Each structure stands twice: as C-alpha cells, then as structure tokens.
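Here it is: the structure, laid out below.
One protein chain omitted, others in place.
Residue numbering begins at 1 within each chain, and the chains themselves are lettered A and B in the order written.
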Amino acid sequence: MAAPDAPAAARPQLPPARPKGRPPRRSGNSAALLLIAPSIVFMTLLFGWPMVSGILQAFGGPEGLTTANFSRMVQDPYFWSSVGNTLLLIVVMIPIQFVLALAMALLIRAKPRGSSAYFYIWAIPLAVSDLAAGLVWLTVFTDRGYLNSLLASFGLDPVSWLAYDNYPSMFGAVLIAEVWRATSLVFVIVVAGLQSIPKDYEEAAGVFGANFWSRLWHVTLPLLRPSLQTALILRTILAFQTFAVALALTGQNFPLVVGETYRWYTGLQDPNVASALALVVMAVSMVTAVGYLKLLRDQSEAPR
Amino acid sequence: MSHATTSQATEPAARPGPEVDRRPLARRRRNRILLQAACILITLFMALPIYLIALAAMSSRQSLQKFPLSFIPDNFSTETMQTFLQSTGILGGLINSVQVGVFTLVLSLIVGVPAGYAVARFAFRGRDPYQLFLLFTRALPIVVLSVPLAQLFLQTGLYDSVLAVVLLHTALALPTTILITASVFLGVPRDVEEAARIFGCSPLQAFLKVVMPMAVPGIAAASIFTFVMSWNEVLGASILTLNQRTLPAQVLSSLAESPLAYRFAGGFLLVLPALVFIFFMRRYLTNMWGSTIR
Partner (left out) sequence: MADISIKGLHKTYPGSTELATNNVSLDVAEGEFMVLLGPSGCGKTTLLRMVAGLDFPDEGSISIGGRDVTYLPPQDRNLSMVFQSYAVFPHRMVRTNIAFGLMMKKVPREEIERKVRWAADLLQLSPYLDRYPAQLSGGQRQRVAVARAIVMDADVLLMDEPLSNLDALLRLDFRAELKKIVQQLGSTTLYVTHDQVEAMSLSDRVAVMKKGQIAQLGSPLTVYEEPADRFVGGFIGSPPMNFLDGRITQQGALEVAGQNTEAPEFLARAAARTGGSPVMVGIRAENIAIAERGTEGSLDAVVEVVEPLGHATLLTVDLGGQTVKVQVPSTVRVSSGDKVGLRFDPAALRFFDTETQLGLTA
C-alpha cells in the first residue's frame, strides 16, 4: 500500500504481501459454467429439494401447515435430556479437544524421534466413525470389559460405568470416546496451521526474550487463529451430529439430539417429528457457526 | 615467502574464556525425555483402544465370557469374526458398503473434478457465491437431508437401494471434492498447461495429458477421503435403507439385540480400514485440511 505520506527514504516498493492462492484470472464464463453446471444441478436436487421438502415436512400435518410436530417433539420426555446432553457434551468436550490437539501438534512440531509414526497413530481416529468409536470404547467400559478387568487385577470392585443410574461415568465414557475419536481432526488442522507459520516469527520472539509460554501466547496462538477458527466451527457443527457413539455405548440411556431424530424416524416411524428435530439441529449449527465467526472476527479487529 | 593469514592465524591472543556452561544442555536433554514421554502417553491413549478391540474381536466367544479379560493375545481365535461375518446382513452389508463407497467416489469425481478445475482456473462470474455455497453445504447436518430424502426416494422408487445411498453420499462428499481438487489444480502451474497449448494440444488434451498426471496424487487422496466418509456414514444410510443396508447401518440397526461379541467384531471390522486409509493418506492430511477445507 503506497502511503502518500511515506518518508522519502522509504519509497514503498513492494506491494503488501497478498494472501497467497488467488489464481491468475482468465475470463471464460461459458466454459466455466459448463464445468460447474453438473455440480449445481446435482446439489440443487440433493440439497435444495430435500431442504425445502424437509421444512414442509416439519410443518406438515394431515390438515395443512401446523406446529404440532414441534410440540410433539418438545413434549417427548427424551427431548430436553437429549438437548441437555448434547450441549453438555459440546461444552465440556470442545475445550478438552482443543487443548489436547494443540499439545499434540506442538509435540509433533518439536520433532521427537519417531514423529512420523506418532503422527500416523494420532491421525487414525480421523477415519473412524462415531459408531465404531463407540464400539471400540465399549470393549473398555462394558461391565465385563477391559477397564473392569484392570480394576479386578488390582483387586478392586468392578464399576457399572455405563449404567443408567451412573450418569457421571456414563457421560465420562461418551466424552472419552468422542475425545479419542474427534481430537484427530483438530490435531491435523492445527498441525497444518503450524506448518504454515514461518519459523522466523518464533525465533524472533525467542531472540527478543520470550520464553516458551510467552512465544506460545504472544506469537503462535495469534498466528494460529485462522486454523483454530476453522477447527472450532467444523468441530462444533460435527459435534452436534454425534449420536452413534452414545447409542453404541449406552443404548438409549444417553440420548443425543440426532439420535432422537434417528429414533423418531426408524423406531417411532414419524418422519414429520424427525424433520422437525433435524431443522432444530440445522438451526443450532448455523447459529453457532455464525456466532463463532462474529465473535472471532470482532476480537481480531479490536484495537489492542 | 610466507602464506597469508588464515583463520588459524587470526586466533586471538589467549584470553582465558569462561567455562562452557553445560547446564542448559542437560535441561534440554531432560525436556527431550519429557517430550518423548508425552508422545508415548498420547500414543497409548490413541492406540490402546484399537489394540483392545482387535484383541476382543480375535478372541473366542468363550474367552470373552471370562472375567477378568486377558490383556494379552493368549487365545487367538477367528471364531468371533467368523460368527459375525455369517450373521444375517453382514456379508451383504459389507458388499453394499464397498459398492456405495466406490460408486460415490466415481460419481463425485465425475461431477466434482470439472467443477474443481473451473474454480481453480477460471474467473467466472458467480465464482465467489459458488464457493460460499459449497462451504454452506459442508456445514449442513446429514440428518437434515436424510429424512426428507427418504420421503422423496420412497416416492420415486429409489428407496432402499445402493443408488439412494450413493446419491446422498455423493451430495455430502461433493463440496469437499470440489474444494480439494480446486486446490490440487491450483498447485499445477498454469505455465505447464499453457506450454502444452502452445505445442499444439487442445484444451481437453492439455488437461488430460499434462494437468491430470500432475494432479493425480492429490485427487487420489481426495478419493480416499470420499471413500472413508462413505464407509463411515451411518445415519443417512440407516434412514435410506431397510434391506440394502451398508455395514455400519446393519451393525447399528442390530445393535440393541446383538451379543457383545457381535458388537466387538463389528467395531473391529469398521475400524480396520481406518488403519489402512490413514496410512496411505498421512502425507496428504495436512495439505488437505490446511489449505482447502475452510
């Protein structure tokens, strides 16, 4: 940016570093439209149409538009506990995942011996579904599972970790399984973010007297903000969709909102209420994403 | 005649320097050990559950009844896995899952690669709204699509078919495929393509002979990613099918009434591909999540 009042000796020469990646432009509207047309048609059919019909379904009843589906949804005894469980899970899980993922990414960046093997193992859960994660941790938490076996070998009494009346341990089991499964996503995003930060910034901070924690707080974390923001939005939206891990671990004992949709559709065979629930999930996801964007943007623009 | 000064000759007049302080070195060595310990701890947390489910799935039904369970593989048996694979709907589910995955992959490439190329190379009007639209669709929960799609498919006769699940999964994978392939194509220098044109290729030839070969590794990674997504997707597949279940949908629907051994075997079979996928994709992971998926 050539400031008009730039001092003579500092003739602005270089353009400011642009964010990389803008492709060289070439006009070609018709060719481009031809290339993207199939995707637009496809997405309209498979996103647009179902969205519209989903909204109609949620408000649909035997005699025209109604909010009856929503009242049935709200009156269901499982609804509020599923909302509560989902929110509690997200509120507790997300901070744990981010701290853990950040620590993991910093460990990898320190290049310990065997770091590529570590990276592989730590990334494996990225390709594990929440159903599979639930089943994996079922081997640990089930009554005659590995955790109780371990306790028994120390002469301790087994605990019914997943029992209906043991909410804290049930919640803990679901939490651990989800932390295990989904931290990898944040980890990989943060590793990628760290890789894109030139080493110079941290070295400069070190030379100017910053110790490890100051470097992390004053340099690394602020520079990681875009990556963290991406991870936060993605992770939260995905967290709202969690359900099979709880089904696999606890059956119906720990209802989550999307699990309720599944139950309304397959178990209770009521697509209208299922649609209503789906709309709630979507609305909450969207609001969260927008909220994050607003919050994070405001902060980064605030004068220091 | 004498040789001019060299570094040895310029060595300063001996002034006793201070002792070399080796304490920071010791501190650093201790930190490396702590670092390694932390890595091992996290690796245990990440790998132990996978070991345990493999152990459980590879134990006989009898030894799974015992308590406490053994932590070492002392009675290896394929009985549990065999029983699981022979249960109703599992083999069919496995075949369906592979079919759905492969068809999803192919369809999303057919639709997605041209679009990704357009996003990377052309400055068409509406490019930014289009990209925004893609980002938006990525954020849509699967459940929002699945329930209405089930109704639509019931009306059109697609319900309970491999194609139904393929269509849903393609819709889910398409935005990611387009964004990843766009970034892959951005990584292929335009010069190379333009050189091919100068030397007589048509646009299509230039794309097929020059751009594609350079883009193949990245696109392969995107394809694996699509397959993984499809392999893992449970909810949509459960809602859109009744008899033509994919493997996870089959396992989920029979979860309540199945014995523990069945669930362990199912979990293991679902986890197994993850080990392979991530192994092949590990070099691409940071690229894929770093630059494109925003």
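Just a few scattered comments:
Rule of thumb we're sticking to: a contact is a pair of C-beta atoms (placed from the backbone, for glycine too) under 8 Å apart; a residue touches a chain by one contact, two chains touch by 3 or more.
Small disclaimer: the values here were computed from a predicted structure and weren't measured.
Annotation: of A:A127, A:V219 or A:A289, A:V219 touches the absent chain (contact as defined above).
Residue-wise, the contact with the chain that is not shown comes from A:Y201, picked out of A:Y78, A:Y201 or A:Y292. The missing chain lies against chain B, touching residues 1-7, 10-12, 15, 17-25, 28. For chain A, the residues touching the chain absent from view are 1-3, 5-7, 9-17, 198, 200-201, 203-211, 214, 218-219, 222-223, 225, 300, 303-304.
FYI, only the chains that are shown with their structure count from here on.
Chain B has its Cα centroid 15 Å from the Cα centroid of chain A.
Chain B contributes residues 32, 35-36, 38-39, 42-43, 45-47, 49-50, 52-53, 55-56, 65, 67-71, 110-112, 114-115, 117-125, 127, 130, 133, 137, 139-152, 167-168, 170-171, 174-175, 178, 186, 190, 228, 231-235, 238-239, 248, 251-253, 255-256, 260, 263-264, 266-268, 270-271, 273-275, 277-279, 282, 285-287, 289-291, 293-294 to its touches with chain A in the complex.
Put simply, chain A touches chain B in their complex at residues 21, 23-29, 31-33, 35-36, 38-40, 42-43, 46-47, 49-51, 53-54, 57, 100, 103-104, 107, 110, 112-116, 118-132, 134-140, 142, 144-146, 148-150, 152-153, 180, 185, 188-189, 191-193, 195-196, 227, 230, 233-234, 237, 240-241, 243-244, 247-248, 251, 258, 261-262, 265-266, 271, 274-275, 277-279, 281-282, 285-286, 289.
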